[in-house]
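With one protein chain held back, the other chains of the complex are shown just where they sit.
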Amino acid sequence: MKMSEKPYELSVIVRTVARLLFGLILIFGFYVIVHGHITPGGGFQGGVVTALAVIMLLAAYGYEGVVTEVREKILERFESLGAIMFWTLGLVGVIATATYFADVLYKGTPGELISAGTIPLMNIAVGMKVASGVAVLVIIMSIGMYYSRKYQKAEKEGAEE
Amino acid sequence: MDLYSISLTLVLVVTFVGAIAAVYFRDLLNAVVALAVMSGGLALAFFLMEAPDVAIAEAALGAGAITAIFILAIGETEREEKE
Amino acid sequence: MIEGYIPYIFAISLFVLGLGTIVMKNNLIKILIGLDIMESAVHLFLISLGYRTGGTAPIWTGITGEKIFVLPIPQALTLTAIVIGLATLAMALSITVQVYRHYGTLDIREIRRLRG
Partner (left out) sequence: MNIMEHIAILVVITPLFGAFSTPFVSLAGKKAADIWVGIFSGLTFVFSILLGLKVLRSGIVIYTLGAPEPAIATVDYNGLIFPVRILLEVDALSALLALVISLIGFFAAIYSWRYMEHDTGVEKFYTLFLLLLTGMLGIVLTGDIFNMYVFLEIMSISAYALVAFRKETFEAVEAGIKYLVVGSAASTLILLAVAILYGVYGSLTIAQIAHLIEVSPSPLIWGALALYLTGFILKAGIVPLHMWLIDAHPAAPSSISALLSGVVIKTGAYAIIRIFFTLYGVEVMNRALIGWIIVVIAVITMFVGGSLGLIQQDLKRLLAYSSVAQMGYIALGIGVALIAFNTTAGDAGLVGALFHLLNHAIMKGMLFLIAGVILHQLGTRNINEMGGLIKKMPITSACFIIGGLAIAGVPPFNGFVSKLILYEASAMISPALAVIAIISSALTLGMYLRVIQTAFLGRAPETLKDIRDPPASMLIPIVILAILIVIFGILPSLPVDSIITPAVEAVKNQASYLSAVLP
């Protein structure tokens, strides 16, 4: 078994392309999030796209490659922050003498980027939560794989000695 | 049947075949890839039924995130479905 | 008019397929695949409910005038259901990995230490 002896990695071309695409996919994800109220997509879809960038990096570099770019502890806090932001945006309606989740901010003209009141802000909050949530999920699941690979390797070396 | 119904039916047939393959394959990695095919077909069907929001979500999740976590889980467990 | 019912027929078939997989299969990953298929069937069912022949997507396009929109509510419901499905599946797969660590198998016939 060649794969378990070496740290997990794919060919140079794949890794370079992944590194180049990483930024592009991130930008596309952000685009989908902030244009959620005027084009198809939104916080959730954009968040998943953003997380796909991390998943791609994970596929190309493995867990060791990813932790240099993103740390799951920080991502976990981002996730909670997104949820709190969403919660607070709901409260804006209550403070403005309407009810929870009421859309009370500046509505603007339909079709422009800055319009639709709280909805784009909520999209950003949801995007934050979903992107970091899915990324954390995948990173944590790959930690187990990383350690079991390491463990198998150590076991094999022990058997050889 | 008009062109729209025919294309929708074809897409749904692909979806259904993907689902059957996902259940049928003994190699779990193949099954997960078939599941991704099902999700892709479903996303296309959603798009044809004028639900682009849902189509994007289904495509990003079904072909991306869900496949990734399935593959990670299979990588940590076993690949063959035993009898 | 059979055309209008095509998505429903597929949705029901997928649902039955998924339920059958959950009931008949013994491999945990296969059961989760069945769960995913079953959920997808309900999503297809919901989107089909909202579809109106000749309708356009319920998004802002800038075009004014008389138009038929497809119903937006089923789409919102489906989106929510998809999010929930992802959460369930993620939870299920991480527990599955733990099951494998404890039992060394994914066969549910062998994961039966709790009795009584």
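Read from first to last, the chains carry the letters A, B and C; within each, the first residue is number 1.
Operating definition for what follows: contacts are C-beta pairs under 8 Å (C-beta built on N, C-alpha and C of every residue); 3 or more make two chains touch, one makes a residue touch a chain.
All of these numbers come straight from a predicted model, not from anything done at the bench.
Considering the intact complex, the chain excluded from display touches A, C. The chain omitted from view is touched by exactly one of A:83, A:105 or A:143, namely A:83. Counting over the whole complex, subunit A has residues 76-77, 80, 83-84, 87, 90-91, 93-95, 97-103 touching the chain that is not drawn.
Subunit C meets the missing chain through residues 15, 19, 22, 28, 31-32, 35, 38-39, 42, 45-46, 49, 73-74, 77, 80-81, 84, 87-88, 91-92, 95-96, 98-99, 102-103, 111-114, 116.
Rule of thumb we're sticking to: only the chains that are shown with their structure count from here on.
The distance from the centre of subunit A to the centre of subunit C, with each centre set as the mean of the Cα atoms, comes to 23 Å. Computed centre separation for the pair subunit B/subunit C is 11 angstrom, with centres defined by C-alpha atoms. Separating the CA-averaged centres of subunit A and subunit B is a span of 22 Å. Multi-chain contact residues, meaning those touching two or more other chains, occur in subunit C at positions 57, 59, 79, 86, 90, 93-94, 97. Touching of two or more other chains is recorded for residues 40, 44, 134, 137, 141, 144 of subunit A. Within the complex, the subunit C residues that touch subunit A are 57, 59-60, 62, 79, 83, 86, 90, 93-94, 97. Subunit B contributes residues 1-2, 5, 8-9, 12, 15-16, 19-20, 22-23, 28, 31-32, 35, 38-39, 42, 45-46, 49-54, 57-58, 61-62, 65-66, 69-70, 72-74, 76-78, 81-82 to its touches with subunit C in the complex.
Against subunit B, the residues of subunit C that register as touching in their complex are 3, 6-7, 10, 13-14, 17-18, 20-21, 25, 27, 29-30, 32-34, 36-37, 40, 43-44, 47-48, 50-51, 55-59, 70, 75, 78-79, 82, 86, 89-90, 93-94, 96-97, 100, 105-107.
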